[in-house]
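Apart from one protein chain that is not included, each protein chain of the complex appears where it belongs.
Up next is chain A:
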């Protein structure tokens, strides 16, 4: 298995080089002058713009700029933003914030999604099943923007004003782990719905399988049938989904991070693409690619745990 892991990690190197160049070229191709944009509605002095363009090598061709960037990265210098902040210095912090958010969402998602799906599958066709299906439909149809603002208003503002309970902060990360509860829930919303439906379908299929009928006929206790035979065998698609979703949660939290003022990667990525901060965009995307690669690797390794027929040698 060790060799398998090493092989997978080595495959990541060309993938990373390719993505950094593609992203760099895309950002390069965006129209407008990023330095002039720093002034907003106010015009910057043309002399200042000229000097800054030279400092950041913006007058050089694409390949030369990319060379400056990548040779910096190799020597451990991730570059600075146009606002003069070294990329490396705030990177770690932002990724930590987004990681906390994504993991909180993933925990919500895994617990709620699997439980709802399990319950629905066991009550197939009855009103509980119908209710869960309707609920997931609701979750899918409400956009994050709406659910985010509503939960922020209800749990952050109204709850405090009306009852004095000051448990859920409105925004920011000053309140430690509590800061991530509501945003995590909002971010998990959509995936909970998918996961519940996925679990339900997968479970119902397994429940009809011959080996389950055999186990029941042998007189195996229900709990053991469900846990050992049904759940374990139905979880493979679920795990696959969760693994891929971790990447989505980390890169796709733009709206949630903005609503709840979490200084994370999504927020930064949006701003940086807008400001054409190549160094930051490429840096963030590289990290996201790494997360995808590692998450998928873990998923593949988990298959072996769930299904003894799968082996990596």
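Throughout what follows, contacts are C-beta pairs under 8 Å (C-beta built on N, C-alpha and C of every residue); 3 or more make two chains touch, one makes a residue touch a chain; residues count from 1.
Everything that follows uses one rule, which is that contacts and distances are computed from a predicted model.
*Asks:* Since a chain is absent, check the UniProt entry for it and pick the matching name: "Putative peptide ABC transporter DppA", "Phospholipid-binding lipoprotein MlaA", "Anti-sigma regulatory factor" or "Oxidoreductase".
*Replies:* Cross-referencing UniProt, the chain left out corresponds to "Putative peptide ABC transporter DppA".
*Asks:* Given that one chain is not shown, which residue among A:107, A:138 or A:310 touches it?
*Replies:* Touching the chain that is not displayed is residue A:107.
*Asks:* Looking at the full complex, which residue from A:89, A:130 or A:214 touches the chain that isn't shown here?
*Replies:* Looking across A:89, A:130 or A:214, the contact with the absent chain belongs to A:89.
*Asks:* Which of A:22, A:50 or A:63 sits in contact with the chain that's absent?
*Replies:* Residue touching the chain left out of view: A:50.
*Asks:* From the list A:23, A:259 or A:273, which touches the chain that is not on show?
*Replies:* A:259
*Asks:* Can you list where chain A touches the absent chain?
*Replies:* Residues 31-33, 36-55, 59-60, 81, 83-85, 89-90, 93-94, 96-97, 99-100, 103-104, 106-107, 110, 149, 152-153, 156-157, 160-161, 166, 169-177, 179-180, 184, 227-228, 232, 258-261, 263, 267, 271, 302, 305-306, 308 of chain A touch the chain that is not shown.
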